[in-house]
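For this view, one protein chain was removed and the others were kept in their places.
A and B are the chain letters, set down in written order, and residue numbers restart from 1 in every chain.
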Amino acid sequence: MYVAVKGGEAAIDHSVRLVAEARRGDAAVPELTLEQIRQQLRLSVDRVMTEGSVYDPDLAALAIKQAAGDLVEAIFLLRAFRATLPRLGYTLPLDTAEMRLQRRISAIFKDLPGGQVLGPTYDYTQRLLDFSLEGKSGSEPDFPCEGKSGSDPDFPPVLELLDQEGLIERHAPQEGDPAPGDLTREPLSFPAARATRLQNLARGDEGFLLAMGYSTQRGYSHSHPFAGEIRYGMVEVELVPEELGFPVVIGEIALTECQMVNQFAGSKTEPPQFTRGYGLAFGHCERKAMAMSLVDRALRADELDERIESPAQMQEFVLSHSDSLEASGFVQHLKLPHYVDFQAELELVRKMR
Amino acid sequence: MTPLLSVAGLRKSYGERLAVAEVSFDLWPGEVLAVVGESGSGKTTLLNCVSARARPDAGTVRFLTRHEGQRELFDLSEAERRLLARTDWGFVHQNPAEGLRMNVSAGANVGERLMALGERHYGRIRTEAADWLARVEMDAARIDESPQTFSGGMRQRLQIARNLVTRPRLVFMDEPTSGLDVSVQARLLDLLRNLTRNLGLAAIVVTHDLAVARLLAHRMLVMKDGRAVECGLTDQVLDDPQHPYSQLLVSSVLQP
Partner (left out) sequence: MRDSRYSFAYLDERTKRMIRRAILKAVAIPGYQVPFGSREMPLPYGWGTGGIQVTAAILGPQDVLKVIDQGADDTVNAVNIRRFFERTAGVATTERTRDATIVQTRHRIPETPLSERQIIVYQVPVPEPLQRLEPREAETRRMHGLAEYGLMHVKLYEDIARYGHVSTTYDYPVLVNGRYVMAPSPIPKFDNPKMHMNPALQLFGAGREKRIYAVPPWTPVESLAFEDHPFEVQRWSRPCALCAATDSFLDEVVTDDRGGRMFVCSDTDYCGGRRERKAAA
């Protein structure tokens, strides 16, 4: 005799207990500390902060621990937490020219003032699994914390060198230029201004942006990009408290900035010149910053009168699908019961046969 | 009597390039006007401006609406212009795929305007669609097929039917027969001539082909470098062109 299914609450309680146990794993193995995650999984922390839209390495580490290493889940935790935080104020725009550099490279000049500072990166390693990491490593690495300052006249921003010849587009905001909207407060609407697009891309899923950026390189776009400059280092954050009326440095954050340079053939109002694609991320996220800069440039097709032929150039396509929370939520919502709608479909298919 | 369409002093530039300069003409109900010229003459730009698809830099375009007298097109709201485009006007694109919904059936393509205007009886929509397919000499049995399966000539007939179903008083055509086989062109031109005569349609037909002008149009406007160099009855312009450029155009056409 069929009895209507009950016991959902009990099943959920059990599932929650199971996942907590699974997260902890074997109790005989030492528990991960947040400090370990911060220090030794720093690139995970950086990604979670970037897409979580909060610069707080400890919170990001906590989210990673709670999510058992699932970074998209950790990003979700951080975003949900962020949504509860009160907004105290807005910082002044960050001056990345003043960055205390740990790494700075440019692909467009063989040599340049300040030179190519390679810094900490896997780029020049061979990807051979290092089995010496299986045990505890013996020596303490001698890692220099002080980078050279970007405001040192030895490190002028590379694109300013192009600017001296007037070869690169300038983007000084006009008089009365409106403040950028805030995507965390207002919904996205199309067409979106560049500032809004950049916000969306900064929070966007790295994998998605990587694929979109990649597609622009594989013949789905017109212009060949060059890495004008990639910088990684610490930047000061300043705020102007109402009571004081002058800026106060409240701390510094690690940033990765990428400026891509593309050729532009000119339009009825502009001469031929180089155009920019821009990418920015918290911490050390070069892949993200570079992908973002490629997509940023592709999305400027409208503004630069270029023919729109590929998905990466289509605002609605890129910006509507870049958010990992939206994408993951909706894809995974298919796991929720859909039997009522399926019932309706069943009836229809039976009828049609 | 008021002209159906009154164009005065139309001018449009793209950056430095002057595409249309000081063009004026009147179009009367039931009259077919051919706008003839080589590529780059500005004829397509002119068509786009008078059909409100592009905004001219100067000049006026006045249309005699059904209920509100003569109205300046660019004073109308976007909603009013869109309504006009769906009811009292037709626009036949050179490439029929641009004027059709390629992923719905022929019947839906023809019936769409009716549905947009509030027709809610499936049977009537279908009957009307079948009727129009017959009028453009298509096999009404193909009403449920997608235009993907149609030849170029058939797609063009379908596009015409889709436009005419609301009995527009003015139809714009942009090279309606170019890109089709010569024999298909001839049959389509015959169809267009019969339809415009029987339905009393006014039309502006852009074409580089003088034969199209000869067959369809009462009057002809010859364009060169954005200017209208000659305008007159088709037969007169073709048989006795006055302007040197018209003469060149006419004489360079090989007679079959």
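A few points about this structure:
Note that in this section a contact is a pair of C-beta atoms (placed from the backbone, for glycine too) under 8 Å apart; a residue touches a chain by one contact, two chains touch by 3 or more.
Everything quoted here is computed from the prediction, not taken from an experiment.
Interface note for the absent chain: among B:A58, B:V104, B:A134 or B:L248, the touching residue is B:V104.
Summary of contacts with the chain left out: across A:D26, A:E134, A:E165 or A:E186, the touching residue is A:E186. In the full complex, the hidden chain is touched by subunit B at residues 78-79, 82, 86, 101, 104-105, 107-108, 111-113, 115-117, 120-123, 125-126, 143-144. Annotation for subunit A: contacts to the undisplayed chain at residues 2, 4-9, 11-12, 76, 79-80, 82-84, 86, 184-191, 316, 320, 325-326, 328-333, 336-341, 343-348, 352.
The definition used in the following text is that only the chains that are shown with their structure count from here on.
Subunit A and subunit B, compared by their mean Cα positions, are separated by 51 Å.
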